[in-house]
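All protein chains but one are shown in place.
After this line comes subunit A, so read on.
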Amino acid sequence: MLRFTARLPKGVEDTSPNTHTYRDAPFLHTSTKQVLAANSWLPEETTTTKPMNLYSAINDAMQIALRTDETSIILGEDVAFGGVFRCTMGLHDEFGDARVFNTPLCEQAIIGFSIGYAAMGHKVVAEVQFADYVFPAFDQIVNEAAKYRYRSASIYDVGGLTIRMPCGGVGHGALYHSQSPEAFFAHAASGLTVVVPRSPLQAKGLLLSAIRRKDPVLFLEPKILYRASVEHVPVDDFEIPIGQAEIIKPGNDLTIIGYGTQLYHISRAVEIAEKEFGISCEIIDLRTIIPWDKATLAASVNKTGRAIVCHEASKNNGIGAELAAELSKECFLNLEAPIQRVTGWDTPIPLSFERFIIPDVARIYNSIKNVMKY
């Protein structure tokens, strides 16, 4: 497996609308004041925030999780020295080798072991080094983790299990350092929860919820955001509810649904399209892939009458298919155009052509144009 860190796409001098930084997205919080004003649901005692990137926010969440539950452990390949993406920095030193440790290089061992540990009523955060390498553990996740509670009739469960994995394109990850496998799990694993955060604040709150949720959770971390996405994050313990989508920008003419990295491209495309077409778009962060928040999405699409679903994963049987089918049913009488999908192509991810695989600003902008013209 390769070791590399996420970095911004090259081409700083490139001023095309398709090039943007991950730091200036409008939904990122730039100050304590803004965090508190925009997140009234935060616990009252929240007063202090500090700037974190995505990996520090994840690290912070795990540190809190280990401090607040003494049975919780962290394991995976290379997590003891801090992890290949720095997410577990300092945790081995603080909590010791019994609670933060390296495993042999074997994904089915990591997940199988974690299932057994969680079945004892404890919490465990397992790391799969890249989402591309989760497939050796597919059997353990789908046949075992997801069904443990059901087949035990709740006598046993593995609710304490959280599986973290870096996912998504990074500009040069090619076939096996770029994948977004959420749809495999959304379909095959009734009983499993799948979550993708979009930013440091979201990552911390959702990961703490995931760790404390009474169901096994697959937590997908868009690795291009590890360093690139920075915002103010409350330093205290807080949770963001799982199973709820979030309207990150209200609007009336079109609903655009995405998750993870896509929200950055969507925000940029919307900014341009709104200026050019004089429309207002509602942007929704799905956040939880399964069980997904149909109520919030349907209410939005019933209001706007138009919808676009974006994801990096390929199109055929992707999450977009599920969302489009259900929203067509829920919103049939209010729809003014077919629901659009802007997704990765149905190909593996080729190194030299990665920029043409990602559903970028241009493709989302074009989709907005088409759906508004329809």
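Following the convention adopted for this analysis, a contact is a pair of C-beta atoms (placed from the backbone, for glycine too) under 8 Å apart; a residue touches a chain by one contact, two chains touch by 3 or more; residues count from 1.
We adopt the following convention: contacts and distances are computed from a predicted model.
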From "2-oxoisovalerate dehydrogenase subunit alpha", "Light-independent protochlorophyllide reductase subunit B", "Protein transport protein Sec61 subunit beta" or "Trafficking protein particle complex subunit", the hidden chain's UniProt protein name: "2-oxoisovalerate dehydrogenase subunit alpha"
Residue, one of A:P136, A:G171, A:P241 or A:G305, that touches the chain absent here: A:P136
Option from A:P43, A:G90 or A:G116 whose C-beta touches the chain left out: A:G116
Candidate in contact with the missing chain, chosen from A:S31, A:S154 or A:N370: A:S154
Touch with the omitted chain, as defined above, among A:T30, A:T71 or A:N316: A:T71
Sites on subunit A contacted by the missing partner chain, in the whole complex: 71, 73, 98, 101, 103-104, 106, 108-120, 122, 124, 136, 139-140, 143-144, 147-157, 159, 190-191, 193, 213-215, 243, 291, 294-295
